[in-house]
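Every protein chain but one is kept in place in this view of the complex.
We call the chains A and B, going by the order they appear; numbering starts again at 1 in every chain.
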Amino acid sequence: MIYALSLFLGRRERPMKLYDSGKIITGLIIFLGLVTFPFFYNIGKANVRPDPKIDTPAIKELKEKKCVESKEFMRAEHMKLLNDWRDSAVRDGARVYVNSEGKAYTISLQNTCMHCHSNKKKFCDECHTYMAVNPYCWTCHIAPKEKET
Amino acid sequence: MLEKALVGSRRYWTWVFFLSAIVAIGFINYLFQFKNGLGITGMSRDVSWGLYIGQFTFLVGVAASAVMLVIPYYLHDFKKFGKIVILGEFLAVASVTMCISFIFVDLGQPMRVLNVILHPTPNSILFWDMIVLNGYLFLNIVIGWVTLSSDRKGVKPPSWIKSLIYLSIPWAFSIHTVTAFLYAGLPGRHFWLSAIMAARFLASAFAGGPALLIILALIVRKLTKFDPGREPIQALGKIVTYAMIANVFFLGLEFFTAFYSQIPGHTHPFKYLYAGLEGHGKLVPLMWASTVLAIISLILLVVPQWRRSERILAFACGALFVSLWIDKGFGLVVGGFIPNPFEGVTEYWPTLRETFIALGVWALGFLVLTLLYKIAVSVREETEGIEIEH
Partner (left out) sequence: MSMDRRQFLKVAGISTIFGLGGAPVINWLRNDGLEASHVLTDEKALIGKHWAMVIDMSRFETEEDYRRVIHACHSIHNVPNLDNPKDAVKWIWTDTYHHTFPGQENEYIPEEIKHKPFILLCNHCQNPPCVRVCPTKATFKRKDGIVMMDQHRCIGCRFCMAGCPFGARSFNYKDPRPFIKEENKEYPTRTIGVVEKCTFCFERLAKGLIPACVEASQNAAKEAGKEPGMFFGDLEDPASEVRKVLSTRYSIRRKQELGTQPSVFYIIGGGKNA
C-alpha cells in the first residue's frame, strides 16, 4: 500500500499542493480526537475481569452443584439455550427440558434459572456489563429482589 | 450528480436548514416517545391507529401518482411529459420515504422491525406492504437516477431501464391496492369493509398526487430557470380533474350504501364524522371543511376557462390536496375505529408531541424532495434545448 502510494507520488512532475489545508488538517485532528476518545478516556481504569458469584442461598442448598447444563456450555451457549427455551415454551407449548444427562427441568427464566441465580447484579450483570451487552429480558421477566449490600 | 444538491443559493440553503430544524425537533420528540411509549400520542385502546398511520395512508397515494406521468409518456409516447416525469419519480421517492418513516415511528417496538423479514408471513397484508413499498422506493430511485444521468450526458439510457419502467407501472397500482387491503379485509371495521376501498384509494391518489405535482412544477418554474412547460401542467390538470370526479363519485357511492341500507354498522361511522355521534363530534368541522374544499376545487377544475388559468389551477390543486389530506390522512383512519367494537365512542385527537413528530417526518420528506429536485432541476437547466432521448 505504502509502496503503491510512493510510486504514485513519485510519478508527479511537481510537488503536490494540498488545497484547503487549514480546513482539512483541522478536520483530521477533530476526527482523530473523536475516534480515539474511548481509549484515552479509559486510561488508568483497570479492566476488571468479571467475577460472577454463585453463592446464593438457593445454590448453597443444592446437593449437587450443577446447573441445567455444564458451566462451559452455559458460558458459551446460554443465549442460544434461552432462545430455544423461549420458542419451545411459548410457541410449541413444551415446557419440560431434559438436559444432556437426562435430568428434567421446567423451562422458565424466572422460575428455574433465576431461582438458583437469584443475584442478578452479582451474576448476570457481571459478565454482561463487562461485555457491554444489554439483554432486555428483565424488562418483562421479573428479576428476584436483591439485598443491597 | 449528488454534488448538484450541495451547491445552491442563499434561499436554497435557508430552506434546507429550516427543514432540517423541523426534522431535528421531530427527532427529539421521537426520542421522548421511544422512551415513554406511544402513550404520549392521542391513541387509545379503542383508536389504536391515528395520525401516523393516516399520514402513511395518504402518502402512499401521493407516491403512486408518479404512474400518471409514466403511463402517458412511456406507454403512449406522450412526449410532452418528457421533461417532468423525473419530478413525478422523485416525488414518489420522497413520499415512500415518508411512508416508511411514518410506519417506523408508529411501531411500539421499532427495534424489532426486522422480525417482519425474519419471520415472513404471506397471509399478512403488512408483510406485502413492506415488500411493495421498499420495491417501489428502489424502482423509482434507480429509474429516476439512471434516466436523469443519461439526460445529463445527452444519451439514451441503458436498455435494461425499460423493463424496470414497465414494472413500475403495475407496481404503482399495487402499492396503493395493498395499502387499501390493510383496511378492506378487517371483519370488525364496517367503515372500511367495502370492496370500493382500493378503487377509492387509487382515485384519490391520482387526484392528490398530480395536484401536488402541479403546485411543485409551478414553484420550480418560479424559483429556477427550468420551466416544466404550460402544456404538461394542463395535461396534468385534466388528469387531476377526472380522478377527483371519480373519487367524489366513489365517496357518494359509499354514502348511498350506508344510508340507503340503514345498517347501523355502516351509518354510525359516517354519522360520527359528519354530524357527531352520542354528543361526540370533534371531527365534524374538519370533515365538512374537506367536503367544501373538494366541491370548490372540483368546480374550479371542471370549468375549462378556470382550469386554463394557472393561478386558479394552483388554488384548486391546493384546495384539493388539503381536502384529500383531511379525508384520507385523518378521517378515514380515525373513522374506522369510531364507534368502537362495543358501539361506544372514544374520540381521538393528536397530541402536541405527536404533531411535532409527524411534522418532522414531513420535513424529512420535503428535505429529500428538495435535494432530489435540486439535482433534477440543475440537470434540466444545464441541458436546456437538448431533446430527451428516453
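Following the convention adopted for this analysis, contacts are C-beta pairs under 8 Å (C-beta built on N, C-alpha and C of every residue); 3 or more make two chains touch, one makes a residue touch a chain.
Source: prediction; values computed, not measured.
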{"item": "Chain not shown: contacting residue from B:121, B:134 or B:261", "value": "B:121"}
{"item": "Residue numbers in chain A that touch the chain omitted from display", "value": "69, 73, 77, 80-81, 86, 88, 90-102, 104, 106-107, 110-111, 136, 139-142, 144"}
{"item": "Interface residues of chain B (partner: the chain not displayed)", "value": "36-39, 41, 43-46, 48-49, 103, 106-110, 112-113, 115-116, 118-119, 121, 123-127, 130, 182, 185-189, 264, 336-337, 340-344, 346"}
